[in-house]
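As you look at this complex, bear in mind that one protein chain is not there, while each of the others sits in place.
Coming up: chain A.
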Amino acid sequence: MNSDTPVPVASPTSAPKRTLLEPAPGETLRRARSYFFEGLCVSSAVVVLVPLFLIFIYVVSKGLSGLSLDFFTQLPKPVGDERSGMGNAVVGTLILVAIGCSIGLPTGILAGIYLAEIGRGKLAAAIRFIADVLGGVPSITIGVFVYALVVVTMKRFSALAGGIALAIVMLPTVTRTTEELLKLVPAHLREASLALGVPEWRTSLLVVLRTASPGIGTGVMLAVARIAGETAPVLLTALGSSYWSFAIDRPIASLPVQIWRNATSPYPKWQQEAWTGALVLIIIVFLLNLLARIATSRSVKAR
């Protein structure tokens, strides 16, 4: 407001007298503008959350009708065969995630310990930075990379290649979460352990890492949820399969790839199976997210 406009209260003759409680000129407009923009923010919250519900409700209602024991025990069959399912894809996803975790978790956690405990100076900063950048690399590019590195070398698509691709996808998340959480562990715990003569490596693994483990578990679950739904890198490395397959050096089926194949097929029967697959996948991912959330709130409360 302009400071040189005469204050109404001070002018005795002209201008109606105003008490302090009356709104100043322009105040109504300001209020209105405030309500307007607040309203915009609220409505954008609605606009964002509605698609979530739509997608969620739609997948549940479409997928539920196909959910039966056959879905988990049968192979994908041609149209016409009633007893058909995605059992091999469910198992395949579990195998792929297991391989991804067995490579990605130790690497990520140990790299995280390195960053939190002994990494200093330019090297650690570079690693931290590169880990963040790796998190932003499109997953399809990771697929092409692993194809060139593993599939070409082994001369065939394989579960192992798929697992390696997933490990690379999860690596940055695991590394950075581990680092952040280790840094939150109070220093006196570590000092107490060292003062008792416990060697550094045991202190790191048994005291510091253990204290931070609930939080790290959260990060791990979120990373697992993410790789369970990854399609593009798996498509280029594990390829997919319409049979039961447990061999690590053979192509293997996975839920996301199978959903993609079925969804883009013209047969309603196959599409129905894809909806059921999508429901199963979403349930897995949401459960992992929920567990991660519960674990976090528990560990926060415990502190």
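Here is the rule we go by: a contact is a pair of C-beta atoms (placed from the backbone, for glycine too) under 8 Å apart; a residue touches a chain by one contact, two chains touch by 3 or more; residues count from 1.
As a working rule, contacts and distances are computed from a predicted model.
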| Can you tell which of "MoxR family ATPase", "DsbE family thiol:disulfide interchange protein", "L-lactate dehydrogenase complex protein LldF" or "Phosphate transport system permease protein" UniProt lists for the chain that's not drawn? | "Phosphate transport system permease protein"
| task | Decide which residue listed in A:Leu64, A:Ile118, A:Met154 or A:Ala247 touches the omitted chain of the complex. | result | A:Ile118
| task | Among A:Ala98, A:Leu149 or A:Leu291, single out the residue that touches the unshown chain. | result | A:Leu149
| task | Among A:Ile140, A:Ile248 or A:Leu291, choose the residue that contacts the chain missing from this document, as touch is defined above. | result | A:Ile140
| message | Suppose we count only contacts with the excluded chain; which residues of chain A make the list? | response | 30-31, 33-35, 37-38, 40-45, 47-49, 51-52, 54-56, 58-59, 62, 106-108, 110-111, 113-120, 123-124, 126-127, 129-134, 136-145, 147-149, 152, 157, 168, 171-172, 175, 180, 182-185, 187, 190-191, 194, 197, 199-201, 204, 208, 222, 225-226, 228-232, 235-236, 239, 256, 259-260, 263-264, 274-275, 278, 281-282, 285-286, 289, 293
